[in-house]
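The complex appears here without one of its protein chains, the remainder shown in place.
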Amino acid sequence: MTDPVKDAAGAPEIDVDQLPGGARAALEAVLMVIDEPASEIELATALSLPVDTVRALLLDLQCDYDGGASSGGLPAAAPRGFELRNIAGGWRIFSRSDFAPLVSAFVLEGQTARLTQAALETLAVIAYRQPVSRARVSAIRGVNVDSVVRTLTQRGLIEDSGTDPETGAILYRTTSYFLERLGIGSIGELPEIAPHLPGLENLSEYDDASL
Amino acid sequence: MTDPVKDAAGAPEIDVDQLPGGARAALEAVLMVIDEPASEIELATALSLPVDTVRALLLDLQCDYDGGASSGGLPAAAPRGFELRNIAGGWRIFSRSDFAPLVSAFVLEGQTARLTQAALETLAVIAYRQPVSRARVSAIRGVNVDSVVRTLTQRGLIEDSGTDPETGAILYRTTSYFLERLGIGSIGELPEIAPHLPGLENLSEYDDASL
Partner (left out) sequence: MTLTPAGEMPAGRPPPIQETVPAGPDSDRKAAGFAVTLDNFSGPFDLLLGLISKHEMDITEVALSRVTDEFISYIRGLQADGDDKALDEASEFLVIAATLLDLKAARLLPTGEVEDDEDIALLEARDLLFARLLQYKAFKEIAALLGQRLAREADRFPRQVSLEPHFAALLPELIWRTPLAEFAALAAKALEPKEPAPTQVGLSHLHAPPVSVKEQAAILGARLQAGGPLSFRSLTADADGTLVVVARFLALLEMFRDAVIAFDQAAPLGELTVRWTGPDAEWTGENLSEEYEDTPMPETAAEGTEETHD
């Protein structure tokens, strides 16, 4: 991605401020055509605006859609049926969850079956131990995870991230689609695992030694 | 997409007025995520509201997005970056045409004229297994193919060919544009890839010369 500031210098023609609704509406127009989260840098490049400006506009739109008072001085209102969210490294429009029963009748496709308990546990281990081999996940879960790993890969939640230089085993990591499905921005936002390990402060020692 | 009319009949009673933003926001939620224009009847059925009410709400939203005063008594404002249009008997949200140059530039950014390896492989699987669901292609390729299928559809190489009667999943097939690009007259002219693969018995025999 090129530097939007520099781009803006040589950028053509379009002065978003001259358009009806200005930069804010221009941002909305772009958000209407993306089919995956768009980063602030991508959006800034498209609009030939500084990233900071774009971020401020995005937050303003987010607040606006949620029914808050916008910086434009408009009064607070009822929330819109959609929301603008920053997840998995980018911004994207979603239908508001309150309306899920209505919306799901229209968008059957893309609805995914719920994960089994086995799949959830395997996903949890991979999320917290990535990059990690199947053998190691098996060791933690105590059961063979081959078929579950295959399912998670097919569903796009995890992916191959190379091989272990020592053992040659394939290592797995979670994908950005995983972040999206979880509604978080990065792996760092996963819930802390430490509170779930009472009385075992030095687990990591055992863990590293055993695996 | 299932028949929303039928679906709604058995749907749990949702009182849209109880939800934040009411029926208007509910309508927005649906409009924001549908891919195909939805008719007033479909929308009315989903919302359990009279068609007239829904039509009035749609016109109100349209006016609102265009920056006009809404019936809610809100003052006129700047138009939004999107607009609600009634085309071919249905309603859908589009990016506002004023921003087309900007949106075009964004859409073209990063677009290449060549298919990625992943796209080619997915296309190959669809060509030899059509009609086939995304889930099946995912299972064959071992990775999630959702975004690649979207790209192939966008490029006009594959298309929706109805739904699987059993699972309801959308089935995909290749298009005549695909045949054109590949330089063949029909699917039957695809080289036979293995004598024992099921479903290929009827393919015309191709000699090794073509391989």
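Letters A and B mark the chains as written, and numbering starts fresh at 1 in each.
The rule is simple: a contact is a pair of C-beta atoms (placed from the backbone, for glycine too) under 8 Å apart; a residue touches a chain by one contact, two chains touch by 3 or more.
What you are looking at is a predicted structure, and each value in this text was computed from that prediction instead of being measured.
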Residues from chain A at the interface with the omitted partner, ascending: 31-36, 82-83, 85, 92-97, 100, 103-104, 107, 110-112, 114-115, 117-118, 120-121, 123-125, 127-128, 133-135, 138-144, 146, 164, 166-170, 180-183, 191, 193, 196-200, 203, 206-207, 209-211
Where the missing chain touches chain B, by residue: 32-35, 92, 94-95, 100, 103-104, 107-108, 111-115, 120-121, 124-125, 127-129, 140-142, 150, 153-155, 157, 181-184, 190-194, 197, 210-211
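Please note the rule applied: only the chains that are shown with their structure count from here on.
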Distance between the centres, which are taken as Cα means, of chain B and chain A, whole angstrom: 22
Residues of chain B that touch chain A when the two form their complex: 1-2, 4, 7-8, 11-12, 14, 16, 19-22, 24-34, 38, 42, 46-47, 67, 74, 77-82, 93-96, 98-99, 101-103, 105-107, 109, 135, 138-139, 142-144, 146-147, 150, 168-170
